Structures are given as C-alpha cells and as structure tokens.
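Apart from one protein chain that is not included, each protein chain of the complex appears where it belongs.
So, chain A:
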Amino acid sequence: MALRNEAPAQVATVAVFRHRTLADREDLLGRLMLAPAMAYVLLLVGAPLVLALLLSFSAATAGSLSFSWVGLRNFATIVSDPQFHSALSNTVLFTVVSQALVVILATAGAFVLDAAFVGRRLVRFLILLPWAAPVSLAAMAWTWIFDSTFSVINWTLKVAGVLHGWFYWFGDPTLAKIAIIAVHVWRTFPFATVIVLAGRASIPRDISEAAVIDGAGFWRKLFQVEMPLLLPIVTVAVLFGVVFTSTDLGIVYLLTRGGPYNSTHVLASLAFQRGILGADLGQGAAIALFLLPVLIVVAAAMLRLARRTEVGT
C-alpha cells in the first residue's frame, strides 16, 4: 500500500562510461591479474623443478658446468645406498609420527580454544606464534632446550626426581629422533589447530546440540558426530603437514646436521649434503626428487578423500 505513494525510482543521471573498459572485460582482466602469480610460479618453482629433474639424470657436479646424461644411474646409486635408506625411513618416520601427534593435539587444541574462557584471544594468538617464528630462531631455542649440558628438560626431570641418568639428546640416535619429531610437532601444531578450529566453527551448532539432546556423551559426540564432520578439513591440515614435514630441511639441519653418525638424516638434508656440500648435483637432485611422485600420489589421494567425505547440510 505504502509503495504506491512513493515516487518512481530515480533514473540514474550520472555520467556513465558508454564503452567497455578494461574493468568490464573479465577475460582480459583475469589473465592480466593472474600473470604475476603465474610468472612467480613458473620462474621460482617450475624452472628449478625442471632443472632438478634434468640434473637428476646427469652427472653434473658443482665444480663444472658440463651436463652429461647418465639416465637412471643416480637413482640406481642412491637406491643401493644404506644411508639413503636410513634417510628415507627417517623421513617417513618423522612425518607419520609427527602428523599423528599433530592431529590429536590440534583437535584437542581446537576444542580448548573453542571454549569460552578469559584470555582466549591471547591464548589463540600465542598458540600461533610457533608457526610464525623463523625456523632458525626456533631451532636455536630448541638446540638449547636439547643441549647436552644445559637441557632444561633434563634439569627439570632431575629436580622432579624422575630422571636419574642424563639424556644426551643429540648424542643418541633415538633421543635425537624424538627431539626432531618434537620440534616438527611444535611447528605444525599451530597451523593445524587453526585449521581445525575453523572447521569446527563451520559445523552447524544445531548438529552438535542435536547430538547432546539425543543423549550422546562427550566421546560419542566427538567420534560419531564431530570428527566425521571435521574429517575433510583435518585431511587438508594433514596434507599440508605431510608436505611441510617430509620436505623440511631446516629442522634436521639446524638441530643435528643429520647426526649423530648420520642417523637422523632425512631426504632433504641428505640431498643438501650430497648435492651442495658434497657437490654431486646429480645425486643430490635424485635424492631430493625421490619423494616427489609419492607426495603427488598422497596429495591426490587425500584430496579425493576429502571430497568424498565432504558433507553438504
């Protein structure tokens, strides 16, 4: 009724561009705006990858610019190298164990951060810090934490009366591996927590409440309702974690340099040692690229899984 009394809508009288401008041409504009990103990816990721691929089939060394094709010889060499085996199994071990821990901790962390409590924002901020901290700075702190003389862990355990001997963290292969896994967990945990937190926020509140009304206790609600709904997003978090961890050079290199007695090398650190420090570019590239096909398969499988379990409400 009221509508009839209103004046007719004002016809636009402002000057308008009568012709298509660049902003109207989405096809052209799209390409133009994508160009810098494409250039970045091609030049800084694509080119080195192709180069590494070529190098892995060559006998190139850091000392010469010669490029001689040797086919799969580099791969044959590393496959029969026990040290490569150890690095490969370390890579898998560090990745699997740290990511398993991260999933548990990140889920728990997300629940804690989701609850309302005083200082939640501060805690949320603090928990993100490890992710933002430069890896070298963090590694320095961890080197002190695991120092054979000054380790705060040892001192604390000693004072608490739990530890009677002494942990030589980087002097014992098992302890060194535990230390490396701990740092990996510490480093990927915040990112995963934030992802899971975001995922939890996307679960409709009604559904959690329905589970409460339907009589589900904490664990039933967690495992039967919330975890399945979180699965796609947790998968993404794990995928990132797997890729970050399995390709990471910094933590191993800065903490142990692959020691003691080359027992904690991972593929990345071994590749660095062979290819750069040892100047055998061909073998270094072969080691570095070894996991690429595996990672591609893992990524594809996880993304598929995530899509399959994706739930529309």
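In the analysis below, contacts are C-beta pairs under 8 Å (C-beta built on N, C-alpha and C of every residue); 3 or more make two chains touch, one makes a residue touch a chain; residues count from 1.
Here is the rule we use: contacts and distances are computed from a predicted model.
Per the UniProt record, the absent chain's protein name among "Adenylyl-sulfate kinase", "ATP-binding cassette domain-containing protein", "DNA repair protein" or "Heme exporter protein A" is "ATP-binding cassette domain-containing protein". Screening A:A198, A:V212 or A:I276 against the full complex identifies A:V212 as the residue touching the chain left out. Per the touch definition above, the residue from A:L88, A:A138, A:I181 or A:V225 contacting the chain not shown is A:V225. In the full complex, chain A contacts the hidden chain through residues 1, 204, 206-207, 209-217, 220, 224-225, 228-229, 309, 311-313.
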